[in-house]
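Presenting subunit A:
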Amino acid sequence: MTAFGLDPVTAVLLVPLAAAAVLALLPDFRLAARLNVAAALATLVAALSLFAGRPEPGIYILVDDLNIVFIVLSTFVGFTTSVFSASYIGHEVEIGRLTPAYLRFYHAMYQTLMFAMNLALIANNIGLMWVAIEIATLTTVLMVGIYRTHQALEAAWKYFILGSVGIALALFGTILVYMAARPVVGEGVEAMVWTVLAENARLFDPALLNLAFVFLLLGYGTKVGLAPLHAWLPDAHAEGPTPISAVLSGLLLNVALYAVLRFKILLAANPDAIAPGPLMVVLGLLSLNFAAYMLYRRRDIKRMFAYSSIEHMGIIVFAFGMGGPLANFAGLLHMTMHSLTKSAIFFSVGHIAQVKGTQRIADIGGLTETHPWLGWGLVLGVVAIAGMPPLGIFMSEFLIVSSTFAREPLLVIPLVAGLLAAVGALFLRLNAIAFGEPRGPVAAAKASYVPMFVHLALVAGAGIFLPGPLVEWFQHIARLLG
Partner candidate 1 sequence: MGAGTGRAMIDPLALLCVAALLATSVAAVVLRRSPFVSPIVYLATLAVSAGLVVYALIHLASGAAPVSHVLPLGLPWLGAHFRIDQLSAFFLLVTNLGAAGASLFALGSGRHEHAPERVLPFYPAFLAGMNIVIQADDAFTILLSWEFMSLASWALVMAHHRDRDNTRAGYIYLVMAGFGTFCLLLAFGLLAGPDGSYGFAAIRGAQQTPAVGAFVLALALVGAGSKAGLVPLHVWLPLAHPAAPSHVSALMSGVMTKVAVYCFIRIVFDLIGTPAWWAGLVVLVLGGITAALGVLYALMQHDLKRLLAYHTVENIGIIFIGLGLALAFRANEMTAGAALALTAALFHVLNHSLFKSLLFFGAGAVLTATGERDMERLGGLIHRMPVTSLTFLVGCAAISALPPLNGFASEWLTFQAILISPELPQWGLKFSIPTVGALLALSAALAAACFVKAFGITFLGRPRTRAAEVALEVDRCSLAAMAIFAGLCVLIGILPGFVIDLLAPVTASLVDNRMPAQSAVPWLSIVPIAESRSSYNGLLVFVFIAASAAIAALAIHRLASRAVRRSDPWDCGFPDPDPATQYTAGSFAQPIRRVFGTLVFRAAERVEMPPPGTLAPARFEVTVRDLIWDWLYLPIAAGVGFTADRLNTLQFLTIRRYLALVFVTLVFLLVVLALWP
Partner candidate 2 sequence: MALIFDLLVQGAQMALVLLAAPLLTGVVRKVKARLLRRRGPSVLQPYRDLIRLLRKEVVLAHNASWLFRLTPYLVFAATWVAAALVPTFAMGLHFSWSADLIAITALIASARFFLALAGMDVGTSFGGIGSSREVMIASLAEPAMIMITFTLALIAGSTQLSNIAAFMLSPDAGLSVSLGLALVALIIVAIAENARVPVDNPATHLELTMVHEAMVLEYSGRHLAMIEFAASLKLVVYLSLIACIFVPWGLAGAEAGMSALTIGVAAYVAKLGVGAVLLALFETAIAKMRVFRAPEFLGGAFMLGLLASLLLFVARSQ
C-alpha cells in the first residue's frame, strides 16, 4: 500500500532524502526532473497512506489529526510544484539562466527541502522540529540565491541573516519550554516530546511559558512572514526560481505556522498563562493591513504576490488568534485554500515571466488577449485570492469576518479595511496585467497548465462543496486548537 513497502512515515522522510542523494549525482537534468516528479509523487502516496494506518506516537515521530492535514497538503503541493518545475526549468536552461550543474544542485535541494518540511511536520520533539525548520530555511536560502544575480544574492543574504536571527530566537523559546517542562516531566528527552508536554502543560510555570511563547512567536513568526518580521519574504519570493516561490508561499509559511500553532495549543492548555490569542490577533491585523497597502506600489509581479502571501498569513494568524470552533475552522480552510491558490498563481506567474522575459508589471499587459490560458488562469487565481466566490477563500473569509463581527465588532473594522484595500490593489494590478492593450512579447508559452488548473479546480470546488469527512476532520482539529 505504501511507496516502497516500508511504513509510511519512514517513506515520507526517506524517499525525499534518498531522492536528494540520487539527484545530486544525476547529470541529465531532464531525467532528474522526471525523477524529481516521481519522488514527489511517491512521497505524496506515502503521505496519503498515512490516512490508512498511522503509527503510535514515539518520542521523535508523531502523526495526529493536526499535522496529517499539513503533511498531505505539503506533499501534494510539493508534487504539483515538481510537475510545474519540470516544465519551468526547461525554459530556464534554454535561455541559459541555469546550467545543468546548477540544476543538479537545484533538484537535490528541492528534495532536501521536502524532507526537511515533512520532518518538521512529523516531528514529535520540539528540538527536532526546530532542527528541521532550520534545515528547511538554509536550503531555501541556497535556492533563492541560485540565479547568482546581484539581486538574487542580496535577497538570499537578507533571508539568511534575518532567518538566522529567527532561528536563534526560536531556539531560545524551545529551551525555555524545556525549562518549563523539566520540573514537571523530569529531565531528558521526555521534556521535549510534544505529546508529553501537551498532557502536562497545565502544570508548567506560566511565566516561563509566556516568555517561551513570545520567543517562539517571533522566531517562527519570522518564517511565517508576519509584519514586522517579514522583510526577507518579498525579496526571497521575487528573486528565487518561481517553483521555490510557490513552495515558499504554499508550504514553508504553513510549516512555520504549524509550529506556532503547536505552541499555541501548549499555552492554551495552561490556565495561568497569558492568552496567546490577542498577540496573534494583533500581529495578524498588522500584517494584513501592512501588506494590503504595500501591494499598491509594487512594480514586480512576483514580489506583489509575495506581499499578498503576507496578507493572507495575517488573516490566518488572526483567525487562529480569535480561536473558537468557527474561526479555527475558517483558519484551517483559509490556510489550505491559500496554499493551493497562491502556488497556482505562482505557476502562472512563472510562465508569464518566462514568456514576457520580465517580472516588471509595467511591461506585461493584455495577457487574456495574447495568452488566454495563462491570462485567465491568473485572473481566476487573483479572483480566488481576493476572496471572491465561488472560490474557497470566500467561504473562509465569510466565516472569519462574520464570526468576528458577532464576537468582537470593533476588530472587524481593521480587518475589513485591510481586506478591501488588498482587493483594490490586486485588481488594480490585474487590470494592467490581464487586460488592456497587450504589451511585451506575444510568443506562445511552452507551459504545463495542468498543475495550475488542478489547484484552481480544487479551490473552486471547495468554495461550493466541501466533502463531509474533510469538514468533520477540520472541525475536530478546530476543537483541538481550542
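The working rule: contacts are C-beta pairs under 8 Å (C-beta built on N, C-alpha and C of every residue); 3 or more make two chains touch, one makes a residue touch a chain; residues count from 1.
The candidates were selected such that all candidates are chains of the complex that A comes from, given by their letters.
Note that the coordinates shown come from a computational prediction; the quantities given were computed from them, not determined experimentally.
Mark the candidate that touches any copy of subunit A in this complex, from 1 or 2.
1
So in the complex, which bits of subunit A are touching candidate 1?
So the residues of subunit A touching candidate 1 come out as 157-158, 161-162, 165-166, 169, 207, 210-211, 214-215, 217-218, 222, 228-229, 231-232, 234, 274, 279, 290, 293-294, 296-297, 326, 366, 368, 383, 386, 388-390, 394-395, 398-399, 401-407, 412, 416, 419-421, 423-425, 427-428, 431, 435-437, 463-466, 468, 471, 475.
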